[in-house]
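Each remark here refers to the structure printed beneath this line.
Just one protein chain is left out here, and the rest sit where they should.
Just so it is clear, A, B and C label the chains in written order, and each chain counts residues from 1 on its own.
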Amino acid sequence: MELHPVQSTGPQETFVLNLGPQHPATHGVLRVKLTMDGEFINDAVIVAGYVHREHEKMGENRPWDQFLPNTGRIDYLSAMMYTHAYVGAIERACGIEVPPRAEYVRVITSELNRIASHLVWWGAYLLDLGGMTPLLYAFDDREKILDLLEALTGARLTYCYYRVGGLAEDLDDGFVEGTREFVKEFRPRLKMFRRLVSENIIFRKRVEGIGIIDAEMCRKYGATGPMIRGAGIPNDVRRAEPYSVYPELDFEIPVDPAADSMARYKVRMEEMEQSLRIIEQCLDRLPEGPVMAKVPRVLKPPEGDYCYATEAARGRFEVRIVSTGKPVAHRVRLRTPCFGNLSLFEEAARGMMLADGIAMMGSLDLVIPDIDR
Amino acid sequence: MTAAEPIRLLLFLVGVATFVGLNAAYLVWVERKGAGRFQRRAGPTEVGYAGLLQPIADAGKLMSKQLIVPPGADRVLFRLAPIMMMPPAIMAFALLPFSESLVGIDMNVGLIALFAFSSFNVIAVMLAGWSSRNKYGIISAARVVSQNVAYEIPMMLVIITVLMVSGTLSLTAIVDGQSGAFWNWNLFALASNPLMPVTFIIFFICMLSETNRAPFDMAEAESELVAGAYTEYAGMGFGVFFMAEYANIVIGCALAVVLFLGGWHSPVGVFPGVFWFLVKLYFMVFLVIWVRWTFPRTQFYGLLNLSWKILIPISIFTLLLSAVMIKLV
Amino acid sequence: MSRCPDNLLERFQELFPAMNMEKPAPSEESAGEEDGADAAVPPPPPPPPCRKTEHAKVGYDLDAIVEPHQIEEAAKLLDHEGFAIDMITAVDWPDAEQFELVYDFMHFQAGTRVCVRTRIPRDRPEIATLAHIYPGANWHERETAEFYGIQFTGHPNPIHLLLPEDFVGYPLRKDFKPQPDPLLEP
Partner (left out) sequence: MKNIFKEVVGGFYTLTVGMGITLREFFRKPVTVHYPRESLKMPERYRSHLIFTSNDDGSSKCIACNLCVKACPTDCIIVDGEKKEGEKKKSVTKYDLDFTRCSLCGACVEVCPTDAIVFSKRYNLAATDRQQFHIIDLCRDLEERNKKKAQ
């Protein structure tokens, strides 16, 4: 049965509602200035920059490799992929060949990190929609990933594990078995998540057909990642601009043409499944050997500018470095996925109801430092 | 009225007030413990054994907090709202038949009086939202009113269905009509209405909605409206709303027990009636908690759609069905 | 898997020589422009204004240098070809007294990335906005404007995006000196 949402009755008395900077639904310090007509959003203005730290300037005033700790602090939920993009850019510029073992470990840890990030999103999204319990279930599983990564890297969020030319350290003893065990345990959990939430009628009613962001809008705003895949276009940096060992791996890019919040939800859920596949394959193929290439002590990438994009959990993360051949970068540009993804909110939220707007905002999977940098 | 009657009433009033207070406090504990278990964590553990003194500590904290009235708020109404919230809830308790003898006032229109009291909290929440001069509060107030209006109707239709089976408005008489084994309960009165379980489910949904419980907690909706109508309340002002919320849940669950689950009548025959009443009551409360910690919140228009487009047609249908069945049988 | 479908590439090569031909012609504005110097001395090996680059080496497939006034036209062409906006940023070249504006575009289906650059004088940093072609450019341009002090003419909402509204200065310029923050001193 079609249950049509009620429509706004037209321009009347409006009021301004400040959603944030401290608000449960903005997942951090983001402020949305809403002009409301009753429960309808007439106009939304994003006020960002509350956690701006000028990472790009920091990149310009320190040696190339000293910027590494910063890269994990842009999107703290998928730090691995961000560090990967930065070291990838320098490796591309200097022509450093990374040992295959290091590449495989990078992919494994990146995909684990992606699952952890999607789990946070899943829990937090359900929290946005008023379901508290899934958050705890998601964190239960995420905890296992973080334990694995903590034992490997020594940190739970800001890993700083990749180095230009390889990895900081080789795998620890328990990592391979621990990861295999996690993969085995997590598959049935995903199924449980699906039965608990994805099929739930209340949840479906809240996200199906809500927050339509079609491919054209994504194109005009530069929205990437699950946003564009949820609009039916199989664009994934891992396939479109292959990096690391992804071309050798067999995985699918989940796509959903519906372009609504449910489509983005489904894409992310399916991505976790695919990440498990990638991890399994990498563990099977994990070669022996060194994890660090020969890298000059002082990095001096040749003159020019270089881009390196990775598929972070929220979409395309791209680092553009401009080198003048000096040991310090001339320019480090960080192209973060949330920036593009959020910029279309102002247009997409117009005319929605408040609760639907929040359902849509949650489906964008925002990490505020990723926008503000 | 005998000379003992006022004393009895007074005792009952004190008893009910204590019961409501303790009940609310310990339901918070049950809710937190239950939520903990549903989410695979421990819940409160620190204050007292298994956190049993936690509600007392919370109450102490809430009472010692300053009551803040936001600038620009309507001071009188802002203070009045929590006060208006509590008495109807307590008064409704006086009507509940905990057992044959343990009932405050046995009115012959008990059901209607109970509804009169329990509908009162809408006004209190609306006043709270409106008077606190908070935009979230105003949205919440508007939501509460339309939500309650929408759900009074299917609830009433459902109750009329039950009344047609019972043939009385007195709560004790309704329970008495369900005496004997459990297949005499109204829930299983399939002979007079084969859709009685559906009616019960509708009643349960409406009860959740009337008490603003998840998944219908439009008034609070913490991820959208922060805390809705209660955003600006601090200390015991908030505490009273909290207590009243739990009192209302108990009333709603007690009503479900009286109307559908045979009140104090035991399914097996041992133990006194009041024990069975409480067992059934707390089972219903557990069900409410269980629902809350399982589902996401419904969309606001989805909630109204559910009421007007699904619940009301079904409840009208069951009403007509039982009318026909009773006439035929 | 082919990085860049051939037909698309051909279309680019058709597309950008058009601009290359325009390039030697002296532009009416911006005297301090690169080609002013180019015209005087025949450039020994000037990088071709539009060239194919190797994605595996630099991360983009096409590198096009255009005149500042051509940027709208370039964006329109890319928009017509179905490209999405990737990012807009600037690079400060204080020695050359120029800002280099870098516009990155990407193609969702083909995976092609195009980098369009232009240089504007540092003392008159003005360029046309792309916000009417790509609404996503709005935020990127606001960011570039506040960090470099570049004016995007015709921008619908030229206010600070990430910096506080009362912030003075352009932090990503090379000659930026931060004001000492009394709160941060121990």
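Note that contacts are C-beta pairs under 8 Å (C-beta built on N, C-alpha and C of every residue); 3 or more make two chains touch, one makes a residue touch a chain.
Small disclaimer: the values here were computed from a predicted structure and weren't measured.
Across B:A50, B:A142 or B:I310, the single residue that touches the chain missing here is B:I310. Between the chain not shown and the residues A:I46, A:C94, A:V107 or A:L152, the one that touches is A:L152. Only one residue from B:R8, B:R37 or B:R75 touches the chain missing from this view: B:R37.
Although one chain is not shown, part of subunit B still touches it, namely residues 34, 36-42, 45, 201, 290-291, 293-295, 310. By the touch criterion stated above, the residues of subunit A touching the omitted chain are 1, 62, 65-70, 73, 133, 137, 140, 143, 147, 150-155, 158, 160, 168-169, 172, 192, 195-197, 199-202.
In this text, only the chains that are shown with their structure count from here on.
Distance between subunit B and subunit C, defined via averaged C-alpha coordinates, is recorded as 63 Å.
Contact of a single residue of subunit C with at least two other chains is seen at no position. Note for the complex: subunit C touches subunit A at residues 1, 3, 55-60, 82-87, 89, 91-92, 102, 104, 106, 108-111, 113, 115, 134-136, 138-140, 147, 160-164, 171-172, 176.
Only residues 35, 38-41, 135-136, 139, 142-143, 214-215, 217, 221-224, 226, 293-302, 304-305, 309 of subunit B touch subunit A when the two sit together in their complex.
The residues of subunit A lying in touch with subunit C in their complex are 48-49, 52, 54, 56-57, 60, 89, 92, 215, 218-223, 228, 233, 235, 239-242, 247, 304-309, 316, 318, 320, 322, 330-331, 333, 335, 339-340, 343-344, 347, 372-373.
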